[in-house]
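This report concerns only the one structure given below.
Only a single protein chain was left out; the remaining protein chains are all shown in position.
Right, chain A next:
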Amino acid sequence: MDVKTGFFYMFALVMLFSAFRVITARNPVHAVLFLMLTFSQAAGVWLLLKAEFLAIALVLVYLGAVMVLFLFVVMMLDIHIDSLRQGFWRHLPLALGIGGLISLEMAMVLFGGFRTGDAPVVPETVANAAGQVVQYSNTKALGTLLYTHYLYPIEIAAVLLLIAMVTAIALTLRERKDSKKIDPSMQVRVRASDRLELIKLAPTQAPQPVEPEAEATTEEPKK
């Protein structure tokens, strides 16, 4: 028994437990969090299989991006657990039947190649085209394959994702006429002269000549 075996059993146990809890958790948010835990443990198992790139991509894409959106949606749903649980026993036989069927199908597919040969071993070194022994890098092999044989599919996927992102930004660019929003670039470009007008005044004003008419009216009652 070495470290890898220990880690494998740890990952496997936690993964099975959390996968089970995904469907049995009463609170949907807890279920989503258990799904996250399952994903992270699966990434751990992939790391043990030396598929580092795939493991990291799983964490990055599913844990870091997709599940966040999922969690947002589930958190804001108003789910009544009681109404969800109604008719559980009525539907159980049908569910069990379908579940059994799926398990059977998976077993038929998977067990064909199960334990028939040696366990797959990732080579530490391989020979390159010139016959030299080079360090085998999983990520490098995957990259070479993706960018040669599968270039078009990966380019299409990448462009689709880019379009999705640009579209999401473009959707926020619409203008409404009655909108009272402030344009930050206009705000930044504002100068002091737009807001404040400075009027030149003489520092000291010459004494105004007193108007003779006004003097006359004030003095009149005394006379």
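Note that in this section a contact is a pair of C-beta atoms (placed from the backbone, for glycine too) under 8 Å apart; a residue touches a chain by one contact, two chains touch by 3 or more; residues count from 1.
Note that in this section contacts and distances are computed from a predicted model.
Participant: Look at the options "Carbohydrate ABC transporter permease", "Glutamyl-tRNA(Gln) amidotransferase subunit A", "Iron-sulfur cluster-binding protein" or "NADH-quinone oxidoreductase subunit H" and return the one that UniProt uses as the protein name of the missing chain.
Facilitator: "NADH-quinone oxidoreductase subunit H"
Participant: Using the touch definition from the top, which of A:16, A:79, A:95 or A:165 touches the missing chain?
Facilitator: A:165
Participant: Of A:75, A:98 or A:151, which sits in contact with the chain we cannot see?
Facilitator: Within the whole complex, the residue contacting the unshown chain is A:75.
Participant: Please give every residue of chain A in contact with the chain that is not shown.
Facilitator: Contacting residues on chain A, toward the hidden partner: 1-3, 6, 27, 29-30, 33, 36, 52-53, 56-57, 59-60, 63-65, 68, 71-72, 75, 137, 139-140, 165, 169, 172-173, 181, 184.
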